[in-house]
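All protein chains of the complex are present and in place, except for one that has been dropped.
Then we have chain A:
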Amino acid sequence: MTTFSLPESFASAYRQEPDGYDEMLDETGRIRAHWQHLMQALIQLGPEEVSQRHREALRLLRENGVTYNVYGDPDGANRPWRLDPVPLLVSSDEWFDIEAGLLQRAELLNLILADLYGPRQLIKKNLLPLELVYNHGGFLRVCDQVRLAGQHQLILYAADLARGPDRKMWVLGDRTQAPSGAGYALENRLAMSRVLPSLFRDNQVHRLARFFQSLRAGLNAVAPKRSELPRVVVLTPGPLNETFFEHAYLAAYLGYALVQGDDLTVRDGCVWLKSLTGLQRVDVILRRVDDNYCDPLELREDSRLGVPGLLDVVRRGNVAIANPLGSGVLENPGLMAFLPGIAEYFLGQPLKLNSIATWWCGQSRELSYVLANLPRLVIKPIYRKPGEHAVFGHKLSRAELAAWRQRIQARPAFYVGQEYESFSTAPSLADGCYQPRQSLLRCFMVARADGYTLMPGGLTRSAHSYGEMLITNQMGSISKDTWVIASEPQLSSVAQAGDNGLSGHANALPSRAADNIFWVGRNAERAEGGIRLIRATIKKLFINPERDNPDYQESMHTLLRCVTGTTGSYPGFFGEDAEELLKAPEAELLVLATDADRIGSLPDTINRMAQSAYAVRDLWSSDTWRVVDEIEEQIAAAQRLRKSGLWSMQEQMDQLVTTLSAFSGLAMESMTRGDGWLFLDIGRRLERGLQLVSLLRTAFAEPQSEAAETRLIESLLDSSDNLICYRQHYRANLELTPFLELLLLDPNNPRSLAYQIARLQEHVGKLPREAGNRRINAEERLLLEASCILHIANIEELQSVAENGKREALDSQLGKIYGLLANLSETLTATYFRHGDAPQSLS
């Protein structure tokens, strides 16, 4: 092939230190062979086009809900994932060496893990100092002599690699507890292959799907021998965890149930999933909870993330956890100093891939070296606590250095010093041009029965600025896709299996997930109803207001009270200062539209809906999730219009109504008609029924002048999207009788009460119930009663005014139905969502 060289303009912008190693450019400034094709294509596309594709990729990632939560940052929750459009390229030849080195390291760490919780020969033979292991917070004595079935103890393993100035790849760190990043790597790949499809294809990039097949096989291999198809669950600390997106994503991709600690329970020596259909036995737990938090009985007793009694089930061999509890003991930089000797001992081989030079301060010679050379070393504790980072000696002041020397001398066995290396750079798109950035590559391995498999690629992260060597997601690094490619581009010849999801067996729905889905349904409906009513109210308030007309005033006040009732933002227009508020309602309406701190406001309800949806992220299709994202964007846009006032928000409200409807529609179309769908629709129907009943009581229990009621009917028909339907049906003036018929009794009107109750009856009949119980259950009884009241209701009688001047019949009949529906919500909660009490520790 012809050699392609960089245009002058590009080369001058791409500046690097003369002695640094760059992945793309060689020492003479020429593009390395395996980068030729990519760079040529990128430059031909031009910066504008690449930026455009980049934005497209970011949009895809954001819409897919790919996020990373940053602790301690007010805007840190669900921070969008950042992806650089330039992948890191690794040639096949080099990858061959990396693979050999990493697979050897995985085997070695596996043997060390088995030894440390087994015979501890390494300590007895003086190959590992006791102090290095026993002082490490990850050495869990309660896990002693516990073994997984099968060949391997270390199922998942990730290593962070970087290229040092000597051009070799070095291992900087080992992740052996619950390595994160494989899901992000997959998402990066999907986004890249969508926005740069031809580039991706022509570069003959290795596919990632096989790695996830290996993961499934690896998890199946450690399952207790019981059934052909073991039940695997993904244990997450919950939506607040930094990588929750990935937990949900992997669960959905692999077809496993996503659970939190209290979705599981220990009984009869086994672990069970609390699902809608009862307890389901769990065989394998893919854990993303740190091991210390997994069992409050034997590990950290303050943990609320674990399962009491879990460790004893593991001990009995009735559940397998990957990675096993205690595997954090390998996340110890001090081990690196001893790996070469251990490799000789266990494998009779030298290490193929070096670790970064490491001095463990628990030895006197090493301690002296570290203390003497502190300014040019990196200081790390042997056991990293959350939020702790490596300390760079060269960044410390004289006083800080002295303080660190004291700290290390007081407890030398707890620290290591590591060589400070300048990593190689790779091109990143920054500020519209390509710039060199230091980068780190995380590689992922999984153990199958026949050995370890390496993901052909990985998660590359590059520094946010040139020269920065501390590269962590918490510190704002930018990720890259990683392409392992042949040095000569080849035509794609063999059809490869796509990176799409693998089919899994249907999972029982955890009770908590059902609970969340139910509230997604209720809050989505509440938000939609609230917006519709507020929108109708604004119209009436601003278009031809007849402030001196008592009929107008009367209907306006009733409408405002309906707003309070529908949004659930009491006291509002019912409160002690209601009279004042009713006179000048704009401020209160503005609060309801924009103030997230006000309970029942639109942002509050939408936040609740989004939080519930996020907690069951694994259950939504990507299109549905994109709509959730849009809903959040739109309410945020409405909030930004606060200063411009209510009138200017109408467009946002129109959009929100459309998007919320789209959400309902998509959910209806893209969810299988399982228990999840049932609870979503039950939530929606229940909320719509409750809203309607409360609206009609507030509006008509106290009769008003006919003119006022006509106005009210018009607004309510407008807000419930029934105005056109009404006119088609009745072609009449706006009167209460046909209005009540349409909204209460019409079985074909999807917004009528009769319709909601009929759907609820259908759904409740399909819910899982105890086998053999043929009697009518509590939910069915409540709905049957509501249905009877509604069907024997006489519209004339409902409208009649009693001696006390009220529509007693309407108020009491609707009041009864309201009570029954509210009771239904509580009964469903008690029957299907109860998680029981929170555990407490005895001491």
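The definition used in the following text is that contacts are C-beta pairs under 8 Å (C-beta built on N, C-alpha and C of every residue); 3 or more make two chains touch, one makes a residue touch a chain; residues count from 1.
FYI, contacts and distances are computed from a predicted model.
Undergrad: Identify the UniProt protein name of the omitted chain, choosing among "Carbohydrate ABC transporter permease", "Cytochrome C oxidase subunit IV family protein", "Peptide/nickel transport system ATP-binding protein" or "Transglutaminase family protein".
TA: "Transglutaminase family protein"
Undergrad: Which is it among A:63, A:94, A:131 or A:633 that touches the chain not included here?
TA: A:131
Undergrad: Among A:312, A:586 or A:633, which one touches the chain that has been omitted from the display?
TA: Checking each option in A:312, A:586 or A:633, the one touching the absent chain turns out to be A:312.
Undergrad: Among A:198, A:397, A:728 or A:840, which one is in touch with the chain left out?
TA: Missing-chain contact among the listed residues: A:840.
Undergrad: Could you please point out the chain A residues that touch the chain left off the display?
TA: 123-124, 126, 130-131, 134-135, 141-142, 144, 266-269, 296-298, 301, 308-309, 312, 315-316, 410-411, 413, 836-843
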